[in-house]
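The structure that follows is given in the form of structure tokens.
Note that one protein chain is taken out, while the other chains of the complex remain in position.
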Amino acid sequence: MALAELRHETRPPTDASDPLHRELVAHLRGNRTQLREEWVRRIADAQLLAAMTQEEVFAEATSVYDSYVGALETSTLEALQAYAQDLSERIIPRGVETHEVVGIVLLLRDVLARSLFAKYHMDSALLTRVLDAYEPAANAIAITVAVGFVRERERVIREQQEAIRELSTPVLQVRERLLILPIIGLIDPQRARQLTEQLLRAIRANRAKVVVIDITGVAAMDANVANHLVLTVESARLLGARVVVTGLSPEIAQTLVNIGVDLGKMNTVGDLQGGIEEAERVLGYRVVPIPEPVA
Amino acid sequence: MQVPILKQGSNLIATIQSALTDADIVQLRDALVQQVGRYRSQGVIIDVTALDVMDSFATGTLQEVAQMVRLRGARTVIVGIQPDVAFAMVHMGLALEGVATSLDLEEGLEYLKQTDRPADAR
Partner (left out) sequence: MTRVEPVPASTKVEVYADVDIVAARMRGRRLAVSLGFPSATATLVATAISELARNILQYARRGEIIITANERDARSSLTVVARDEGPGIHDIERAMSDGYSTSGRLGLGLPGVRRLVDRFEIESRPGAGTTVTIQVWKR
């Protein structure tokens, strides 16, 4: 959700020049030390941020507190957003989870709200006005920090998935100009693309003339996977490499034919060993029978 | 921009050096066909290493070159298709069917040499 949309949903922050607003900020600044300590104590009680040391929690709490009050003071969220992103980048590798981040921000909101109650509870009309000023801003801040954290986490997870995919599809060079690509597991469109890209680059780097793609380990063959296979074969050809597909069980071969894959487009051989032999044949190694001894 | 065409023995080698407009590609096609006729060339190599995009027009025209040149008894090999370009091409359904392709100039020349010889009996 864009930040602009978020602001429409919560009430617009009160005018920073409003004297009540300024008083609110002054109170939060003035009581910074106690409020921050109470917050840190509550965090520990709730057993949040267990992955971090006391010193780290205190240091971050200080920065968050100051950014929080700064956001309240200026009634703008850009600086807080930037800080939230920065914070997320630091704590995600430490294993901090979403519920912890949301939890500590809400705890801070509560700690500050309680202190406002304590200060203004004598005058309920004034208290109402103070809370009217405080609540929408506090909520916007909580959402900003939480969303910032979640986005960063999603980005990290995507990167990790990329990396895993890269690692799990090694292209092996076994003979000169011959590459083997064993495909194992589930193939989603992302992975299929990555596989093909990696293979093409390897063909070019190794000047491969033949590629053996072994699909024995492919978990599920369906139209999409079959289609990707065909695309891989076609694109390898454009780089001058022939493809031998191995590991086709009769069932899978039948599936491919049913789907409408033109098996004529690729050499297919039953098993990997046979595939390598076929590849060698294509590369020009010839099997010469030993001549019979003449009696 | 005109694509330079080199005559090397019985082969013509056209090396594309930068992005081509449609008009350039058509001009290349015509020049190749004409020169194959003039020199009685047996092979045509088109090096597309420098092309960062090959769309339906480019592939269609290259296929035309291959067809027209075959009518004059010569073979065509396209070489140097970049991995990214090959990837995009096949996803669009442009697989350059019916046209030989090799990794690079060296492989392309090797290919033409082999197809010159009569097929080995097996």
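Residue numbering begins at 1 within each chain, and the chains themselves are lettered A and B in the order written.
By our rule, a residue touches a chain if its C-beta (ideal position, glycine included) is under 8 Å from a C-beta of that chain, and two chains touch if they have at least 3 such contacts.
Nothing here was measured: the structure is a model prediction, and the numbers come from that model.
Screening A:Y65, A:Y83 or A:Y120 against the full complex identifies A:Y83 as the residue touching the chain left out. For the options B:I16, B:M54, B:V79 or B:L103, the residue in contact with the chain missing from this view is B:M54. Interface with the hidden chain, as seen from chain A, comprises residues 1-2, 78, 81-83, 85-86, 89, 151-152, 154-155, 190, 193, 197.
Residue-level contact of chain B with the missing chain is found at 19-23, 52-57, 60, 82-85, 87-89, 91-94.
Simple rule for what comes next: only the chains that are shown with their structure count from here on.
Each chain gets a centre from the mean of its Cα atoms; for chain A and chain B, those two points are 42 Å apart.
If you check the complex, the residues on chain B that touch chain A are 79, 81, 83-84, 86-87, 89-91, 95-96, 101-104, 107, 111. Listing the residues of chain A that touch chain B in their complex gives 193, 196-197, 200-201, 203-204, 207, 209, 231, 234-235, 237-241.
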